[in-house]
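All protein chains but one are shown in place.
Entry: chain A
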Amino acid sequence: MPRSSDHSRDPCPYVIFSDLGASFAMGAIGGGVWYGIKGAKNSPRGERFPGALASLKARAPVLGGNFAVWGGLFSTFDCGMKGLRQKEDPWNSIASGFLTSGVLAARSGPKVALTSAALGGVFLAVIEGLGIAISRLVADQNRPMSPQLPEIAPPASH
């Protein structure tokens, strides 16, 4: 069964910036919600809104930046693997997750970096596996059915 590539994504060098921006947006907005609620919960009753605001102002951009770096590096490695292997399949994503997590933990020493890389690869493998499973489930619904022929009376024989 041929794996169809996602044709809604832009071609490879340019998609890195799109992924950067999308990851940053996800991290910043998600972080805004998360740290806003956390800040509101951790503040005294009269100060909930300023507390939420201060918390999200401090933390949400950082989370957005972390997501952006992760997404941008992942997309860069993904494009690199596609260019190297000249193939598009889930192994590109898994290897990119491995490399991204490894590079981001590189300053902590080789052992920690290798563990991080392995975790990143496993994480991406889980995501890709879920994606393949879901696409198989959805494709099953579009299985071509042979048309139902109407019942024709056999010709009367003389």
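The criterion applied here is as follows: a residue touches a chain if its C-beta (ideal position, glycine included) is under 8 Å from a C-beta of that chain, and two chains touch if they have at least 3 such contacts; residues count from 1.
FYI, contacts and distances are computed from a predicted model.
**Q** Could you tell me which of "Pescadillo homolog", "Septin", "Phytochrome A-associated F-box protein" or "Mitochondrial import inner membrane translocase subunit tim23" is the UniProt name of the chain missing from the displayed complex?
**A** Of the names offered in "Pescadillo homolog", "Septin", "Phytochrome A-associated F-box protein" or "Mitochondrial import inner membrane translocase subunit tim23", the absent chain's UniProt record gives "Mitochondrial import inner membrane translocase subunit tim23".
**Q** Among A:Arg45, A:Arg107 or A:Arg143, single out the residue that touches the unshown chain.
**A** A:Arg107
**Q** Would you indicate which residue among A:Ser18, A:Asn42, A:Ser108 or A:Ser135 is in contact with the undisplayed chain?
**A** Here the residue in touch with the unshown chain is A:Ser18.
**Q** Would you write out the residues of chain A that touch the absent chain, in ascending order?
**A** 10-11, 14-22, 24-25, 28-29, 53-54, 57, 60-62, 64-65, 68, 72, 107
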